[in-house]
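Heads up, one of the protein chains got dropped from this complex, but the rest are sitting where they should.
Each chain carries a letter (A and B) given by its place in the written order, and its residues are counted from 1.
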Amino acid sequence: MVSSVTDTTIPAAAAGISDIDAARLTLRGVSKRYSADPTVAAAVESIDLDIEPGEFVTLLGPSGCGKTSTLRMIAGFETLTEGAINLDGVDISATPPNRRPMSMVFQSYALFPHLSVRDNVSYGLKLKKISASRIAEDVDGILAIMNLSGLADRAPHQLSGGQQQRVALARALVMRPKVLLFDEPLSNLDAKLRVQMRHEIRLLQRRLGITSIFVTHDQDEAMTMSDRIVVMSKGRIEQVGAPSEVYRRPASMFVADFIGRANFLDAEVEAIHGDGTATAAVLGDSLRVPAHPDVVVGDTAQLLVRPESVHLSTGAAEKSERATGDVGRVLNTVFYGSTVEYEIETDSGNLIASVSDPVAADVLDLQSVAHVRVESDRAWLLPDRE
Amino acid sequence: MALTLDPTSTPTQALTPAPRRRTRGTRRDPSVMIIVAIIVVVLVLLLGLPMSKLVMAAFSAEGIAVFTGMFTNPANLRVVGNTMLLGLLVGVCGTLVGFLFAFAQVRLKFRGKRLLHLLALVPVVAPPFAVATATITLFGRSGVITSSLLGINTDVYGLGGLVFVLTLSFSPVAYMNLKGMLENLDPSLDEAASDLGASKARIFFTVTLPMLAPGIAGSFLLLFVEGIADLANPLVLGGDYTVLSTRAYIAVTGEFNVQAGAAYSILLIVPALLVFLVQRYWTGKKQVTSVTGKPSGRAELITAPTLRIPVLVLVSAWVAVTITVYATVVAGGFLKVPGVNNEFTLDHFRFVLAGIGSKAMLDTTVMALIAAPTAGVLGMLIAWLVVRKLGRFAGVLDFVGMLGLAVPGTVLGIGYAVAFLVPTEIFGVQILPPLAGGAAAFGGGLAIVMVFITRSLPPGQRAGVAALAQINPAIDEASTSLGASGATTFRKVTLPLIHSAFATGITLATARAMTTLSPIVFLTTPGIKIMTSQILAEVDAGRFGNAFAYCALLVTIVLAIIGLINLLLRKVVFRGLLRH
Partner (left out) sequence: MRSHVMTTAAALGATALVLAGCSSSSSSDSGGGGGSLTVLCTVQEDQCQQVMDTFSAEAGITARYVRMSAGEAVARMNASKANPEFDVVYGGGADNHVASAEYGLLEPYVSPNADVIPDEFKDPDGLWTGIYWGMFGFCANTDVLEQIGADVPESWSDLLDPVFDGNVAMAHPATSGTAYQAMWSQVELNDGDQDAALEYLGDLHSNILQYTKSGSGPGQMAGRGEIAVGLVFAHDCVKFINEGFTNLQTVYPEEGATFEVGAVSLIKDAAHPDAAKQFIDWALTPVAQEIGVATGNFQVPTNPDAEVTDDMVDRGDVAVLTYDIAEAGAARDELTKRFDAEIAPQPKE
């Protein structure tokens, strides 16, 4: 029932919307304090961020990490305690929110309940004193793109959640914003719809090339939609990078644990090599693994192994510089359908192993013996700190 | 779970969970600052100036004599005690009656709910003295009911009669308050309790009542204040039971001692203010409406006879009494000497509609028509500023706006008389001419309109605050994000969403303005006649027939205006908005 946005159905009007100059957004030393008391932690602490034109950047983190405050400062709903925000080189830190060429899509959609879909979408345009015919053209165009044309005269409460979402998006897009802001817009949708909307939003954004900033606490959303992810915690940026980078080479244990699932093995750093690898003693063996630049010889470090990189076999694994292993017992089995997850109890701690495309016969029984194997090029050595 | 937003739902339905946005550090919008400035000036004029002049008068030599006399003069102490007792009883009885009605309306199953609702609200449009005078006619020593019908000898003057009359007059306030709260209770709480094994009675006492506690307390406090502030009824029905308001009135009109009157008035303000502060603190702490969002479904209506019958009987009895009283008001205008000589006559209506009567009707109506919409708009603006725009100062502004209600009418009247019968000067420079009294501009009508506005502002403000508090602030932000200034957002988004609260505000404002008496007595002018003070004159002279005729006409006019305003709002101002 819910139709999607397709590449081929974008009429001429979209050309009008897509001729936006993609904007570059820069944050320098941006901080936000809600309390003058220096002992109280800042909500946002000294953020530096460069967002490229046309980029889709996600601010990701647990609640309280400062992502929403940052977004609201960019939008102009919060003032900056320190720092500056530049749009295409112009300092907009003091510009009131209604003067910034940005549009926001809200978590609750915030559709005006007393206005029809059409009136909702044309609201911002009417404020700009554009001719009525231009407005009608633009509105019809965006409604067509979002496949809402038949619903133009409905009231918001007559729409489904997904439809309301798209109206909110249409309303934001029709303004030809230089920056598109998303404040956890998918949180209120059910799982299937959420996945679908992710796809649609990303498709649209790529097509139109608008610089977009997306806030979420859902790492799947961040991973599937973003050009780059900004992982935040306690008001600070932990890491900025492409999804693959953030996933494979997390900058800290926090990031490692927040994105995807992580197994950490204690490791003693024995040597550092110049090519970005290090040798560490793990599970009784010396392994040569990719390493974070901050790893120091002689320190205890943590070896990150993702569950999909923990291999199981019934027999003991061979040991080399490129792999190591341990033996343990299966504590728990969780069947996801496309994968099976095992929790294996070993002497070095409990490991989660994820096996994809399991063949029924190969599913291990509880309490059965399992041999786990870790390969060095799938691991990542991190300093032992949060 | 998709969110749906129903624009025409009554303000009592929560729309979405409203996360508390931290307002400190949010930008100051210039258009908002201008509005704030205007409102501050208006409030200073309406309330600040008269009150400060009043306080100065109260703390003059004569006034201080009253204060010191408070503790030495047993008569004064008794007056204070009387006042507190009256307030207490009115608070309790009024809340009880209001609760019964609200409970019946929301929870019990019976036919005629709409009728009950209307009947419960009838006293809102009642003029002062109407109920008191009718009560004397019906239940007095030679009352139609007590003496002629039942043959009992009752003394309706004094505390008993006052409590009865004030309960009758003010229970609608408690009713509306509690009805709204009961409707907002999340039935899933009841269901959860029931699921855990609680009986209906237990649920009521351990879940429902505690959730209603802020509403019950709020109603009690509100009625307490209304009870001690009233002047009209104690004047007519008080007998020897003197309360602070009548004491102040006597001081001014009997002893020619305005300063003493001011001092007694200050004594009245103190409990009223305390009550308001406590109420604000209390309602600020507790959240009664369910935090998780729109309540799912409605509570099942009770059909059990053990509950239905007693409650409905009580409610019907009260309704019967109310109808009798108001029927007497309407009928009384047609009787030669109501209660004594029940010959039919049109003389009273002739008296009222000719000469002074018609001028009074015209003057009062015109001024109410000016005042009510102004009060409605002001109330909405203040509510908007309080809920949305102002952080720290929201509380102060909210409080000042409500002063029009907290400050007893007599007090306000004396304050206005002291402040505006003469020109207003700052450091010897005249900034305002006299606004009240015969020598003033517009024949002194300006001060009267101002008083009307001051008295009618609070109900609209409260309705506005309640309505706004339930709208997700994200909607305002969406409008801002699309390029609208603060004022534009208010006009195009906020106002339409609260239009029913707006209509309620104006309706209440009209009713209040046209039935207000206590402040008016001090501001009458040759050029302008006010219906309520005409009624007072007639009651004073013992011409109850004329008084009833006036009351009947007053009620008719008020209802007509309310109908007109509602029509206007729906058809003209908010035309073009979606109806659902």
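By our rule, a residue touches a chain if its C-beta (ideal position, glycine included) is under 8 Å from a C-beta of that chain, and two chains touch if they have at least 3 such contacts.
Being a predicted model, the structure only gives us computed values, none of them experimental.
**Student:** If I'm reading the header right, one chain is hidden. Which shown chains does it touch across the whole complex?
**Tutor:** When the full complex is considered, the omitted chain touches B.
**Student:** Tell me which of B:Val124, B:Leu244 or B:Val258 is the one touching the absent chain.
**Tutor:** Considering the complete complex, B:Val258 is the one touching the chain left out.
**Student:** Considering the whole complex, which of B:Pro210, B:Gly355, B:Gly391 or B:Gly563 touches the chain not shown?
**Tutor:** Of these options, the touching residue for the absent chain is B:Gly355.
**Student:** If the hidden chain were put back, which of B:Leu369, B:Ile471 or B:Ile498 would touch it?
**Tutor:** B:Leu369
**Student:** Tell me, which residues in subunit B touch the chain that this view leaves out?
**Tutor:** Missing-chain contacts on subunit B: residues 73-75, 78, 136-137, 140-142, 147, 155, 157-158, 235, 238-240, 246, 250, 252-258, 336-337, 339-341, 351, 355-356, 359, 362-363, 366-367, 369-370, 373, 417-418, 421-423, 434, 437-439, 442-443, 445, 491, 521-522, 524-528, 534, 537-538, 540-543, 568, 572-573, 575-576.
Note that in this section only the chains that are shown with their structure count from here on.
**Student:** Under the definition above, what is the set of subunit A residues touching subunit B in their complex?
**Tutor:** Interface residues on subunit A, with respect to subunit B: 32, 34, 75-79, 81, 96-99, 102-104, 106-116, 123-124, 127-128, 155-157, 159-162, 164, 168, 171-172, 175, 181, 188-190.
**Student:** What part of subunit B is in contact with subunit A in the complex they form?
**Tutor:** Those residues of subunit B that touch subunit A are 1-7, 15-16, 22, 24-27, 29, 472, 474-475, 477-485, 488, 492-493, 496-497, 577-578, 580.
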